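With one protein chain held back, the other chains of the complex are shown just where they sit.
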Amino acid sequence: MIYLKKTEKLEKGGVCLKKTSLSAVISTFILCFVFYMLFTFAFNLEEILVGAVVSLIVAVFTAKFFIHDNPFYLFSTSRFGSLLRYVLLIFPKELLKANIDVAKRALNPSLPVKPGIVKVPSDLKSEYALSMLANSITLTPGTITMDIAEEDGKNYYYIHWIDVATTNSEKAGETIKGTLEKGIGGIWK
Amino acid sequence: MRIIVDIFLIFGCFFAFAGTVGIIRMPDSFCRMQSSTNIATLGTLGAVLGGAVYSFWSGNIGTGVKVLVIGMFIVLTNPIAGHAICKAAYKYGIRPDKKFVCDDYGRDIADGK
Partner (left out) sequence: MIELIYAGVFYILLSIVLIYRVAKGPNVVDRAVASDSIDIMTSVALILFSLYSGRGIYLDIALIIALLGFIGTVLISRYLEGRL
């Protein structure tokens, strides 16, 4: 899910959209251009020119949805290294473990499921970190994030869990997102 | 090299089969959603990685990169759809036949409907 903080200025469920700044446009342009080149994979002059024009138009209109923070936050070696370590090492291990678990449950003749919705606290603060953790939890089979609520400075997830082992929220959080949260905490604040 | 591609393909086929059996057999709607995530992650990634290895090995790099980008796109967009439809199902009023073990969401936010 995509999590945006609510503001008091725009009532009726409005979310905070920043004004478009030049650095946000530049970083969105780099993302769009890289994906254009990966899709076409042709290095003529015309292709590069058309790609640049299209990416610039897209970047001008969508930068305010993408960038809510310092736009060049990820352009440092340690943060990018920890992002690569999370995507290539930590997350696939959890994915494999959870997949084998759910596949065993589905193929078992007695079908051992115990579904329930638990409430789990989180220590992360920024919007990017909360969205990334929610998407990672949803992507591991067995758990789906339903909502994020903010109560007096702390953020809580509501998670549908296929096998409720404990209803205590701290212990359930440790079981569901223990290593994932440590990995994300090294990237975003 | 052919054996590596075969291993990836069999891996993907096994998880897709497990997810399909889960969707057919699971007792209520929310559990069926959990099994559909099983198809979209490893059932897709196994076949896509096998295809990419085959394509890199036979020499056309552009096709392999495109296959990897399509796989990444599927894996990135599936959790958003799953989250949206799970919340919509709860707000629409769908409950399982057997009661939930614990239901914090209904207690806190969406009382009743």
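Letters A and B mark the chains in the order given here, with residues in each chain numbered from 1 onward.
In the analysis below, a residue touches a chain if its C-beta (ideal position, glycine included) is under 8 Å from a C-beta of that chain, and two chains touch if they have at least 3 such contacts.
These figures come from a predicted structure and were not determined experimentally.
Undergrad: For the chain that was dropped from the view, give me its touching partners among the shown chains.
TA: Spelled out, the missing chain touches these shown chains: B.
Undergrad: For review purposes, identify every residue of subunit B that touches the missing chain, sorted by number.
TA: 2, 5-6, 9, 12-13, 16-17, 19-20, 23-24, 29, 32-33, 36, 39-40, 43-44, 47-48, 50-51, 54-55, 63, 66-67, 70, 73-74, 77-78, 80-81, 84-85, 87-89, 91-92, 94
As a working rule, only the chains that are shown with their structure count from here on.
Undergrad: Could you give the separation in Å between the centres of subunit A and subunit B, each centre being the mean of its C-alpha atoms?
TA: Spacing between the chain centres: roughly 16 Å.
Undergrad: Taking the complex as given, what residues does subunit B use to touch subunit A?
TA: 14-15, 18-19, 21-22, 25-28, 30-31, 33-35, 37-38, 41-42, 61-62, 65-66, 69, 75, 78-80, 82-84, 86-87, 90, 96, 100-106, 108-109
Undergrad: So in the complex, the part of subunit A that touches subunit B is made up of which residues?
TA: 1-2, 35, 38-39, 41-42, 95-96, 99, 102-103, 105-107, 111, 113-119, 134-135, 138-147, 149, 158, 160, 162, 164, 167
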